[in-house]
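The complex appears here without one of its protein chains, the remainder shown in place.
Naming follows writing order (A, B and C), and every chain is counted from residue 1.
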Amino acid sequence: MKKRKFELSKGGKDFAASIVAIAAGLLFGLIILLFSNAHQALPAFGMILKGGFTDGLSGLAQVFYLATPIILTGLSVGFAFKTGLFNIGSSGQFTSGAFAAVYIGVKWTFLPGGVHWIVALLGAFIAGAIWGMVPGILKAVANVNEVITSIMMNYIGMYLVNILIVKYVYDPIKSQSVPVAKTALIPKAGLDKLFHSNNINISIFIAIVAVIIVYIVLNKTTFGYELKACGLSPEASRYAGINSKRNIILSMTIAGALSGLGGGLLYLAGSGKYLQVLDVLAPQGFNGISVALLGMSNPIGILFAGLFIGHITVGGNNIQLFNFVPEIVDIIISTIIYFGAFALLIKHLFDRFRRKSSESGAAKEAK
Amino acid sequence: MEYVIEMNHITKEFGNFKALDDVTLCVKKGEVHALLGENGAGKSTLMSVLFGLYQAEKGEIKINGKAVKINNPNDANNLNIGMVHQHFKLVHNFTVLESIVLGRETVKGGFLKMDEARKKVVELSEHYKLKIDPDSYISDITVGMQQRVEILKMLYCDNEILIFDEPTAVLTPQEIDELMKIMKNLVDEGKSIIFISHKLNEIKAVANRCTVLRKGKYIGTIDVESATRETMSEMMVGRKVNFNLDKAEEKLGDVTLKVENLSVASANSHKKVVNDVSFEVRRGEIVCIAGIDGNGQSELVYGISGLMPVQSGKVSINGKDITKDSIRRRYLAGMAHIPEDRHKHGLVLDYTLQQNAVLQTYFEPRFQRNGFIRFDAIREYAKKLIGQYDIRSSQEENSVTRGMSGGNQQKVIIARELDRDPDIVLAVQPTRGLDVGATEYIHKQLIKQRDNGKAVLLVSLELDEVMEVSDRILVMYEGEIVADLDPKAVTVQELGLYMSGSKRNIAQ
Amino acid sequence: MGILYFIVQQTMFFAIPLLIVALGGMFSERSGVVNIALEGIMVMGGFFGIGFMHIFEGKMSGQPLLLLALVISGVSGAIFSLLHAFASINLKADQTISGTALNMFAPAFVVFVARMVQGVQQIQFKDTFHINKVPVLGSIPVIGPLLFQNCYITTYVGLGIAILSGIVISKTRFGLRLRACGEHPQAADSVGINVYKIRYAGVMISGALAGIGGLVFIVPTSTNFNATVAGYGFLALAVLIFGQWRTNKIIAAAFFFGIMKTFASAYSVVPVLRDLPISNEIYKMIPYIATLIILAFSSKHSQAPKAEGIPYDKGSR
Partner (left out) sequence: ACGSKNNNSGNNGNSTTGNATDTATPTATAEASGSDQYEVALITDIGTIDDKSFNQGAWEGVEAYAKENSKTYKYYKPTEKSDEAYITSIELAIKGGAKIVVCPGYMFEVPVHTEQAKYPDVKFVILDGVPHEDGGTADVAANSYSIFYAEQEAGFLAGYAIVKEGYTKLGFMGGIAVPAVIRYGYGFAQGAEYAAKELGLADGSVDLKYTYVGNFDATPDNQAKAASWYNEGTEVIFACGGAVGNSVMKAAEAAGKKVIGVDVDQSSESDTVITSSMKNLKKSVYDALAAFYGNTFPGGKSVTLDATSEGVELPMDTSKFTKFTKDDYTAIYNKIVSKEITILNDTTAVDKDGKAVADASGLPLQFVKVEMIK
């Protein structure tokens, strides 16, 4: 006798576990707030929750702006995760993509208006791809652990980009890159008027498109089938005749390209952000790891994780009004990620709950 | 009656699944007590309960008449119970000596005192004639020696009750004989042994009494001497088992697989593990590669299937040279491969049954369009295989293969490989660890393949299988083919001589 | 000769913290738990160690204070690492999760507490630990200036930890069991070893060493602590992999990296290097490129612990 019962799908369970983790993280944040200044904790906490909705549409624009690059680095890390690789090199890929975009944005002014920004983004995409490809090749050909090569590539990318900025696109007065041509800025398509903000442009849509494409590639195509097989069992994929070396290289290349695109989107956003000649790794790459984990490496999950982090980062910035340091948001996010580790436990609880209820249901049926 | 072990009314559940249901096992002092049952009957689980790896939900255990609680292997150890596990529990980069002392180290102020341990191990190995090299690394020694290490682990801590969980599955006939002798020695010294096996003749040879389990339930305990193979197997399976395969006369066709002067180097060194091997397999025959484990059979197959690079020589299928081809091209040329290690190679364990069903064919037009997967086609295909090969699992085509039973996992692989209508099937130990019923089924499938005019290359360590299934036997010894035999004209004993290198009928 | 002494002395400042932290990582990973939280734990260890100095430097000074601070750092690192241990061992979670969380949590927490307590993010400390010349030993020709001049006691602590680690891993019961848990936990379990306990021990040792490493990193580098260890935790992870999870190779890798970093910053003391037409920025890249190249030629056979990163589940087969 078979009967369809209500059952949470795997995605549903993941989602439920995420919600529990988020609630736990926020609760912890609230405790920290209460602990440091009970007097203003509640309003500040409310402000964090309200996040991007505090300042009407311009707050939302801010959320999209902050979310866009980390959605892409999150996708990059998550995509590699799915194929069994840990791309800790998103930072270097992001930086090289950013540089390529700025370089093209500054130098290739011969390109016509509608094309310039697209070419610049393509440049970012390709530069990131190259930066991701190196660890991929080393892993496939020489069996070098991609974690260590990615870390090395982060530093090499940072120093190399510093050299290149000074060589090609340097504003010596400010020790940063010169502004890109207006034609290289990502079109705002009227969104700036709508949102009353200069931060917004169509890049959030580009990020969403990237999310959808990655989702389709992973789940609907033979290529995704191969990549995931390689990630889950390299030996079985080899047995199956899948060219796992090619797939490792491709996977890292695509991951790199996504990070690079993230860099391009940020530096062509027209928000007055310039490449700094600074010996500091781009934090967006490491935030990508958080986003990927929060989104459980699922492209759709990553989209929402990125938006969520953008949302509470805006909230965290605003709580400065209540004399709290914005670092509290990092504490909250890290707690949420940590509680993501409880996901297995939470899922077990769901399962047990479901089993209990179905058992009692069966018992009733028996009577 | 004095029992060393009494396990009464043991019930063990995994989630909702009752692996053991009111099982009783009583072992007398100084006997070899066999435990018989199909795959999944609960033999290993029962032993794990005795050994403290699992805790039973119900039931009691008495050792020497005293009720005991065994919560972990330490407790078992203190009760002088030792176990050789079905899947060896040895650390690949430990030395033999380290492996033996792990968990019972002699120390002074936390520092290991290996010299004392070494002395004791050498003494034990001499006393029981368990030949080992204490300084070899586990990854470098043969399966047979690994087993001896496992046995020494038990003896090292002076255990009185010894559990052997399917120790013979990986051994050669000679090694099995040796093991039987060792077991008898041990019993003569007053130790008691629980011996798990699917193989009735082994039980006949060594055991005093035998307890049979079926699907987690206790069926009965019998005296081995007075029981026949037929009664025992009936108790085990619950029905009559046909031990004789009906095989039609072979109808030989063209050469399908041709191997010429093939040499393969070992993965870690440049030593040739397959040395200048040549042979052919024709349509309509099952050729079996026999040999003691570790004589290059695995590497030979890896060389043919492309999982390892060849050093020199040539492999062709249906006259087409495939030596340099990728693995995928080899499949397209008509090869199928039932791999030795089904978990490592045969399946992507975290993929579902239907995803695994198209592991080598997902890119064919019937399963994809413009790079997009045709999910419906794959589902239909998987359903067809499930029906045709009687694959059982909880969620049908959506079952994740990791959660499926070993026998059914193997069925998925066999269905997938045979359904591609290959010209040559490489089958490496396709029945390892499977019970009589499943084994019978797989043998029938291979014979069907042969009868349909296909070629089969079977690699097996089990002599019964070799003798029963094959049309021609090639014996491999130290990387070379040393004999080409007709199974009807050779005895098991003779075969054993060829396998151990004392005889050859092919010139060097 | 003077240049050589100088290079060796400087190399210590880079190599010793990397060495200590990478060895910490080794204990965790060889017990089977991947620890990418080294960076965060270093920050925590640095914070509590420097904080301790800051509070007590009025009452004591010199080596006793530094040694006590090292203990504080080690203890706080070990405690902080318990979070990682709990998630990866008890909850059987993906080990990058808690690692990433800890890396993000530590600097935020440190900034938050520092500001709450003293209003200022940087924590000041007074360096009363620098040793110009170790008495007697410092006067030995060659060896003296190489190892016993212009140094900190942390150098010897680091070298001591290295030697001790080698001994613990290969010569003790604990080491044997730890290795078994990282390679084949089922095997360890079957002979009655408590895999969870050993893994806890591994992670906590890594926490203690990373915490100590955090302080050892800061003391010779700055006059205050500003909630960062500049990515050295990740570099230590790289050193660990570079060193193939083996004590002696980790020592070699840490010193290789230390020497490369020293040349990258102090190349100008070597006349040949100074006169090469290579810019500052390129010198900075050299350690990383060199590592990459060496890895490409030396990684054919990875010796990573086999069960690393796989949560141990008693029930699973």
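In this section, a residue touches a chain if its C-beta (ideal position, glycine included) is under 8 Å from a C-beta of that chain, and two chains touch if they have at least 3 such contacts.
Note that the structure is predicted; figures quoted are calculated from it, not measured.
Considering the whole complex, the hidden chain is in touch with A, C. Among A:277, A:293, A:328 or A:341, the one in contact with the hidden chain is A:277. The residue touching the chain not shown here, chosen from A:251, A:298 or A:313, is A:313. Considering the whole complex, the residue from C:13, C:109 or C:288 that touches the absent chain is C:13.
For the options A:86, A:170 or A:350, the residue in contact with the chain missing from this view is A:170.
From the set A:198, A:219 or A:243, the residue in touch with the chain omitted from the display is A:198, counting the whole complex. In the full complex, the hidden chain is touched by subunit A at residues 34, 38-43, 45-47, 49-50, 62, 65-66, 162, 170, 172-175, 179, 197-199, 271-274, 276-280, 313-314, 317-318, 320-323, 325-326. Hidden from this view is one chain, which touches subunit C at 2-3, 6, 10, 13-14, 120-122, 124, 127, 130, 132, 150, 217, 220-224, 226, 228, 230, 261-262, 264-269, 274, 279-281, 284.
In the analysis below, only the chains that are shown with their structure count from here on.
Top-ranked chain pair, ordered by C-beta pairs in contact, is A-C.
Measuring from the averaged C-alpha position of subunit B to that of subunit C gives a distance of 45 Å. Multi-chain contact residues of subunit A (touching two or more other chains): none found. In the complex of the two chains, the subunit C residues touching subunit B come out as 171-174, 176-177, 179-180, 183-184, 186-194, 301, 303, 306, 314-315, 317. Contact residues of subunit B toward subunit C in the complex are 14, 51, 53-54, 72-74, 76-77, 83, 85, 87, 89-94, 98, 101-105, 107, 110-112, 153, 268.
On the subunit C side of its complex with subunit A, the touching residues are 36, 83, 87-88, 91-94, 96-98, 100-105, 107-109, 111-112, 115-116, 231, 234-235, 237-238, 241-242, 279, 281-282, 284-285, 288-289, 291-292, 295-297, 299-302, 304.
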